[in-house]
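Below are the structure tokens for one structure; questions will follow.
One chain of protein is taken out of this complex; the other chains stay put.
Moving on, here comes chain A:
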Amino acid sequence: MNDVLDVTLRLLIVFVVFLTFPLIVGQTEHKVMAHMQGRLGPMYAGGFHGWAQLVADGVKFAQKEDVVPADADRRIFQLAPAVALLPYLLVLLAIPVGPGEGAVGQVIDAGIFFVLAVMGVGVLGSFMAGWSSANKFSLLGGLRTAAQLLAYELPMLLTAASVAMAAGTVSLVGILDAFEWWWLPWQIVGAIIFFVAGLAELQRPPFDMPVADSEIIFGAYTEYTGLRFALFLLAEYAGIVVLCGLTTVLFLGGWHGPWGADGLGWVWTLLKTAVLAFVVIWLRVTYPRLREDQLQKLSWTLLVPLSLAQIALTGIVKVVIQ
């Protein structure tokens, strides 16, 4: 009975986090982006500085008609938003927030494998959407998504492998247990590559060619309306939370901090995740979209060789230490 209660509580907490954190990131993006552009952003919804803007948006989306194009592959089309969104919920389950077993939804031995594999499934959602929409723009968007997934999954996996080599384990909890502060400079190149590749996989600007609205309308999501469209948007922000959380856990030491590691570890994790989320927004505001070929070039000629170099460095240091 106690076990059931424990599991239910964990699932509930993860679910609440899954529903609230993306909205917090979204609202922060509204405000930060506005101020970076000399604007105020939403000011009316909810009364105080437009805090309820995304709630209002959600209500608006829920009221809209759910249209499925006549020529669309109906079932796939309707399933795609769920495929895009749910993997991030599963990943969230495996991210350790604090030390000990109490602060993680579910301890998974092969944590890195699970997390990266499931995150890759999320991209399938927009590919399904693009393929099933019976729309050329959607198809183009879906193809770009697929190309982007191929190009950026590799450096992401390689850098994650580098961390796993350093820790000698593929468990996320195990990696954090083995973490030392000097891993930070040691793995810094890998951290940057992981973060950039993650951004590209989430299709966040400046890597948002699959949804490039000035070129292909809204890519794979062109035909979507109402709540299903909102789910795709939610998936993007859930993806930001997951990516920032994973980068924190793998490269920034998660709940390790200069002080207050006992009991306050989860504050460190949340703080680092929040700072990374800010960086995600900051990058979006600052940089224009890359061209499709520049995107491929960045991955294959820069990120992949650099991540291989990072693995070599990790291996050398590992051998020297032992």
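As a convention for this text, a contact is a pair of C-beta atoms (placed from the backbone, for glycine too) under 8 Å apart; a residue touches a chain by one contact, two chains touch by 3 or more; residues count from 1.
The definition used in the following text is that contacts and distances are computed from a predicted model.
Q: Can you work out the missing subunit's protein name as recorded in UniProt? Choose among "Branched-chain amino acid ABC transporter permease", "Cobalt/nickel transport system ATP-binding protein", "MaoC-like domain-containing protein" or "NADH-quinone oxidoreductase subunit I".
A: When "Branched-chain amino acid ABC transporter permease", "Cobalt/nickel transport system ATP-binding protein", "MaoC-like domain-containing protein" or "NADH-quinone oxidoreductase subunit I" are compared with UniProt, the left-out chain turns out to be "NADH-quinone oxidoreductase subunit I".
Q: Return the single residue from A:11, A:34 or A:189 that touches the missing chain.
A: Candidates A:11, A:34 or A:189; residue touching the omitted chain: A:34.
Q: For the chain left out of this view, which of A:24, A:45 or A:285 touches it?
A: A:285
Q: Extract the touching residues of chain A with respect to the undisplayed chain.
A: So the residues of chain A touching the missing chain come out as 32, 34-40, 43, 282-283, 285-287, 290, 294, 297-298, 301-302.
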